[in-house]
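Removed from the display is one protein chain of the complex; every other protein chain stays in position.
And then chain A:
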């Protein structure tokens, strides 16, 4: 087999072995003790030519039902939005995608500036003065926010609404074991956080309150009321997980007293790709600037006074502070932050609102059509682009039948909320057409009829 990534020739090898002063490359591995040396051949599939491999992987890809072939109403944290062509053209520039973390600013100004711009856009959308350069995803960003709140307040109790994404809550649970936190989940009333229970649980031991906005059911939580409750506990921090697209229309959490705002920018220019890589963001107050996990890009000047950008406040980070670092995060999601920056720049100041409104309009059209049919819409009150419906059959059986009609149905809420059996969470984004929505309503009516 030829290996197109390996330029070594027999002549090169001979000359190099001579320089090193050994007879064979095996001698270079003689420091591996005999009893732990691997002398067999790894049992892997045979190497494949580029042409054959492309065919093989294309066949594998074709075994999957994808959301471009089918009409999808599945959201629940990952959304099918239109991605403008410019996004992929930009992130395909290999000066970006084959670079490492910009540790040498003189040859990394492109990356540094692009991410500085990302930080600015996230700051604008969330209404928070500080944003970092990205986190793995919305779920881990939220878990890091929770741990930061405990470290900052020196308190252990965390109140998490059950309207926060269930997988994010699961991640919080795992992350909380290290610092040994007490996670208390707050129930919901038909899809919105139970503020009475929140008020009862909120006390002087509470490090933070975690709310999602819009929440997992698509509902717009009353951040103003949550903030009023938190104001009674001076130290308790307010953490909001937010879909940044919704913030094109909704009042940003920064205006409701949030201390940390996190979320995922998958909605801007990043395909679903089976759940990752997406791109977490982490925005906060000036007060917490030196506690932020992950990388921060700052503006400065070079020796000649030319504006430039550098990684800054690195004393927070693992490569400097080691066990005293604010987080262990090293790799982040830089390339996806770039993709989201391009998408946000494409939309612009007014486009982001227009896109948010389109999502809201189309979701309302579907809700109205469902209400006119026999389907029961459970969600009440203001929502973004998702809502809950109740079926007469199981969600999985319904989705099987929808699939036969070329439709990927909604999320089965019964899987994670035992009291919501036969309830489906449906998402409608700007790319769904009136015809597609009408078809979905008709098919769903037929199945549930």
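The definition used in the following text is that a residue touches a chain if its C-beta (ideal position, glycine included) is under 8 Å from a C-beta of that chain, and two chains touch if they have at least 3 such contacts; residues count from 1.
As a working rule, contacts and distances are computed from a predicted model.
Asks: As a check of understanding, state which of "Iron ABC transporter permease", "ATP-binding cassette domain-containing protein", "Probable glycine dehydrogenase (decarboxylating) subunit 2" or "Tellurium resistance protein" is the UniProt name of the chain not shown.
Replies: The record for the missing subunit names the protein "Probable glycine dehydrogenase (decarboxylating) subunit 2".
Asks: Taking the full complex into account, find the residue in A:184, A:229, A:289 or A:377 that is in contact with the omitted chain.
Replies: The single option touching the absent chain is A:289.
Asks: Would you indicate which residue among A:338, A:370, A:388 or A:428 is in contact with the undisplayed chain?
Replies: A:338
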